[in-house]
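One structure is given below, represented as structure tokens, and several questions about it will come after.
One chain of protein is taken out of this complex; the other chains stay put.
Letters A, B and C mark the chains as written, and numbering starts fresh at 1 in each.
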Amino acid sequence: MELARESGPVRIARYREVRSLSERLAATLSPEDQQIQAFAYASPTKWHLGHVTWFFETFVLGRHDPGRKLYCAAFETLFNSYYEGLGPRIARGMRGLLSRPTASEVRAWRAAIDGEMEALLEGEMEASLAAMIELGLHHEQQHQELLLTDILANFSANPLLPAWRDEAIPRCEPAPAPQWIDRAGGIVDIGHRGPGFHFDNEAPAHRAVLEPYALRTTVVTNAEVLAFIADGGYGEARLWLADGIAWVREHGITAPAYWRRDDDGRWWTFSLHGEQPLDPNAPVTHVSGYEADAIATWLGARLPTEEEWEVAARSVGGDPAAARWLENGPVTPLAGTGHPTDLCGLWGETWEWTRSAYAPYPGFRPLKGAAGEYNGKFMANQWVLRGGSCATPPGHIRATYRNFFYPHQRWQFTGVRLARDAR
Amino acid sequence: MELARESGPVRIARYREVRSLSERLAATLSPEDQQIQAFAYASPTKWHLGHVTWFFETFVLGRHDPGRKLYCAAFETLFNSYYEGLGPRIARGMRGLLSRPTASEVRAWRAAIDGEMEALLEGEMEASLAAMIELGLHHEQQHQELLLTDILANFSANPLLPAWRDEAIPRCEPAPAPQWIDRAGGIVDIGHRGPGFHFDNEAPAHRAVLEPYALRTTVVTNAEVLAFIADGGYGEARLWLADGIAWVREHGITAPAYWRRDDDGRWWTFSLHGEQPLDPNAPVTHVSGYEADAIATWLGARLPTEEEWEVAARSVGGDPAAARWLENGPVTPLAGTGHPTDLCGLWGETWEWTRSAYAPYPGFRPLKGAAGEYNGKFMANQWVLRGGSCATPPGHIRATYRNFFYPHQRWQFTGVRLARDAR
Amino acid sequence: MELARESGPVRIARYREVRSLSERLAATLSPEDQQIQAFAYASPTKWHLGHVTWFFETFVLGRHDPGRKLYCAAFETLFNSYYEGLGPRIARGMRGLLSRPTASEVRAWRAAIDGEMEALLEGEMEASLAAMIELGLHHEQQHQELLLTDILANFSANPLLPAWRDEAIPRCEPAPAPQWIDRAGGIVDIGHRGPGFHFDNEAPAHRAVLEPYALRTTVVTNAEVLAFIADGGYGEARLWLADGIAWVREHGITAPAYWRRDDDGRWWTFSLHGEQPLDPNAPVTHVSGYEADAIATWLGARLPTEEEWEVAARSVGGDPAAARWLENGPVTPLAGTGHPTDLCGLWGETWEWTRSAYAPYPGFRPLKGAAGEYNGKFMANQWVLRGGSCATPPGHIRATYRNFFYPHQRWQFTGVRLARDAR
Partner (left out) sequence: MELARESGPVRIARYREVRSLSERLAATLSPEDQQIQAFAYASPTKWHLGHVTWFFETFVLGRHDPGRKLYCAAFETLFNSYYEGLGPRIARGMRGLLSRPTASEVRAWRAAIDGEMEALLEGEMEASLAAMIELGLHHEQQHQELLLTDILANFSANPLLPAWRDEAIPRCEPAPAPQWIDRAGGIVDIGHRGPGFHFDNEAPAHRAVLEPYALRTTVVTNAEVLAFIADGGYGEARLWLADGIAWVREHGITAPAYWRRDDDGRWWTFSLHGEQPLDPNAPVTHVSGYEADAIATWLGARLPTEEEWEVAARSVGGDPAAARWLENGPVTPLAGTGHPTDLCGLWGETWEWTRSAYAPYPGFRPLKGAAGEYNGKFMANQWVLRGGSCATPPGHIRATYRNFFYPHQRWQFTGVRLARDAR
């Protein structure tokens, strides 16, 4: 995407496409649904819809016209996520307590900002402003995925187990037999190079040394995790990192998030389509980094490094998951539609934990200004995930993309890719 | 109230009067407003509207017709407050996470139950059933007060400081000069005697011995608490109970709840009418029992015992606060409309902390059955409050009424009555 | 005890008797044993030995001679328990971290203060000074009991389960069959009257009204609590106060403190003599007020009020437990030596929970000065216990004595007396 060189109508169409998806994702939710926040990490739908709008108002409209009057001054505080450079903000866990502005007031704000944005997009614009708009669109796409993972988390606190969509989820076909693909390693190129949008944390491109290794073609399935559970995996400290087994014991973890075993011993999983029978053929999701590491160890493997992952992913090419999304709409992929042979499960179904701590690339420079707070300050204590999930919007998946979460977190669609040292 | 001896139309009118007040109190609140719960103790409006309905469905309709089908089986769990005898329930602090049922679904449920209840009220009924309905109406009145105190608490978490009603609050006239009224003490009668509704904790009537004492005619004002603050009262451990000063230090308490001093040194208080300039003449509210005790000590006095309070209150007679409520609607008293001379601030403006721990009266017997879980099991660690507040519904104030809260709590309209030993 | 009227040698003998008992109680403990503090509430032995000495240095020697130089200025902070009027002090839970002063340094300090005190005791003294010394001796006796209960708590954290004394504990004979003794109630006298030492909280003497009631002659035995456990008492919410069952659930309580059931189903209890087989005939000890209340409810009874207890206890007269202590030394009574028929278990074996919240008597006045911080400021949220235990020093038991703890605490020798309303 290179917004600066596009025509006004093309720009507006792209802007509308991203913005309207956010509203379509929220369309099945009542004002009350959009209000709730069951965990500090799972923001209300309404807050997501407001925050991405705040981004355009603050970083685009406000920068373009410093004399511009804010739509509502209080929103500057209420919808700032964590930008220290932009003044006070409310604590993350308090977002669900803001009954005002209401959902319809937030929607009115969105419409007003969209009007201003589209007027801006029609005319000439400097490259730096275009780049900030592009960043805003990618930022909104990130929040589209969070909107889905967060409403799932927030619904999970209700014994009624509400559904975001009521359609049934198709079952997965059995995956093809897993294969191990050897990689020679050596001196490799890592990071984003060339044209096209990327976040600052994907740069600068640089070299790394890889020892020979192998990756498994398919990600770990629910069936494999059921076997891990049956073998007592959650109780066997020797499979776990020390922090991992401490987390298991403190929280009494016995299965991936949202799994439930009923009195008859059948397994269920809570999804955006309500509670569903667990599909053994589907990729496991909602495992923490600690679980991913222990499951990989139990399977005689390990997690890949992010460099091992990137080199392999780049060789697969394309973006098949995005293709699936566009064909099927954002709903179907959530069901995990199986394992197209051209993809071999390599990426795009679940975010794949790597064993790499999230750190700056050599020579990393954050963006200038307040927007530069985004990536650099989080480069500690989190782990890199690669790939993308059924909830990732189209066009938001690429081989150099670095997602990151703390290793105990698992409310995203996070799964397990296996690696091993070459024999 | 003696429902068993009234005619059907009279009964129905009384039922409707209580039930409709609940809905009028919620009328200014959006679905989102009715959803939020900022503290475990401050239930959502929607939950209150549901819970009082659950009471009628469970304890009246369900008992009357054991074969009756529940309106919605899940509501039995969602709207049970704490009755162990009635099966599982969700944790109190989770009530704000139940976006479903929505506010309009709860309202539909209320209407359905009201239809059944009114059919029942038309006909003959046994005394025990009538008593349970009477209990249900008083129970709903209790929750009407909580609905107001809870929406105030829940709004207080929003930096926008929303108002339940937008009307301005009239300022109080200066109270008449405080007087001390001496009481001889001796052997006195305590507790409810004779006809009329009372909760089980007001019985049995019994005797107690009181030493000579005096009560002050007016309750403590905001001006007096400002003087306490100016004198360093919150920092002077010797004024406080040991648990009180520990609470002050742990929570950094420097003023009653909802008070704020702006950068110019002016005091404001957050109310159901939004943030208002602090009225020095108004009775202080939203103080904890610890604060009440320390303020009384600083004023050279002490809190009364509940027996001292009851004997004095009974001699005043009537229910002036209720009269004011009926004339002015439920809104005006919230403003603290001043100190009619016939009342002399004796009771009805704020709940008045006593120094009496909440305990069973000699010979106390809880109600039979699950409804009997209400009072007895709370008779530990709480303090008795007497009187009633601007938010207490009409007809819900009487000299024997025993309210109770933990001494650190202050989200109710709680104030300070002064007592002292006779000289 | 009226120290002001005694001769110097008599005074010195009494002083030495109390002071030396403290050291005899600590004689079996290593410097490390005297150092440890496993819970914030269980102070180290060394701290007790220092704190009671600090009391004499601060309140007696320091008041007597304001120009006197402190033995060690730092001790003023280290050994102040909670007197706000006397400057800073270290947090209660930090006492176990003070490796310096060492146990032998504390003992040297004790000896130096004893020298000064005995010089003072030889001469004339004003009544107010004599009263303060008397208070100091009673204060030291209180800490002698705490020294024992605290070392028991502190040893309980060590898997080696160390013993304070190694002698075996004799088993109890079965108690005589419990009887219920009816009391007429009426207007009764409560509180300390006449000569003899008493704490300020036992005064002023005053009248109270009691309804007819009955007390059981024997306290609840371990066998009765075993039956309560076998009947599922810890899981039956309807037996418990609301705060009680919440405490049970939060802490996973399934038996009195220090009880353990081994793999063969046999019960053991950890005592000052190490772990011992549970004696079914012995009075239960180490139950919280919540447990006491639930056990009484399960037995079809209730806890007595403190007034009911005092009136009954006074009629028994004497101090049989003290007699036993003097004959046997402080060791034997810890074993629970059975139930002399003259005592009928009425009091002196365990502290007996009452249902009375700890509150000031009508007209209560704390002591003047810093020593007056002792009792008044604790008169909230605690429950009164009456009686005395196997660990209470001789001469420290009387019918008007008011002990007090929070209802969840159970590291004292606390048991259950049953009461009921007269039929």
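To be clear about the criterion, a residue touches a chain if its C-beta (ideal position, glycine included) is under 8 Å from a C-beta of that chain, and two chains touch if they have at least 3 such contacts.
These numbers were taken from a predicted model, which means no experiment stands behind them.
**Q** If you put the missing chain back into the full complex, which of the shown chains would it touch?
**A** Result: the unshown chain touches A, C.
**Q** Which candidate, C:Ser20, C:Thr77 or C:Thr254, sits in contact with the chain we can't see?
**A** Residue touching the chain left out of view: C:Thr77.
**Q** With the full complex in mind, choose from C:Ala4, C:Leu61 or C:Ile90 the residue touching the hidden chain.
**A** C:Ile90
**Q** Please give every residue of subunit A in contact with the chain that is not shown.
**A** Those residues of subunit A that touch the unshown chain are 82, 84-85, 187, 206-211, 237-238, 240-245, 290, 293, 355-357, 359-360, 362-363, 373, 377-381, 407, 421.
**Q** In the full complex, which bits of subunit C touch the chain not displayed? Write them out.
**A** Contacting residues on subunit C, toward the hidden partner: 30-38, 46, 74, 77-78, 90, 94, 96-103, 154-155, 157-160, 162.
Definition applied: only the chains that are shown with their structure count from here on.
**Q** Suppose chain centres are the mean of their C-alpha atoms. Which chain sits farthest from subunit C?
**A** The most remote chain is A.
**Q** Please report how many Å separate the Cα centroid of subunit A from that of subunit B, as a whole number.
**A** Distance between chain centres: 47 Å.
**Q** Between subunit B and subunit C, what's the gap in Å when you average each chain's C-alpha atoms?
**A** Here the centre of subunit C sits 38 Å away from the centre of subunit B.
**Q** Could you grab the centroid distance between subunit A and subunit C? Build each centroid from C-alpha atoms only and quote it in angstrom.
**A** 60
**Q** If you look at subunit A, which of its residues touch at least two other chains?
**A** none
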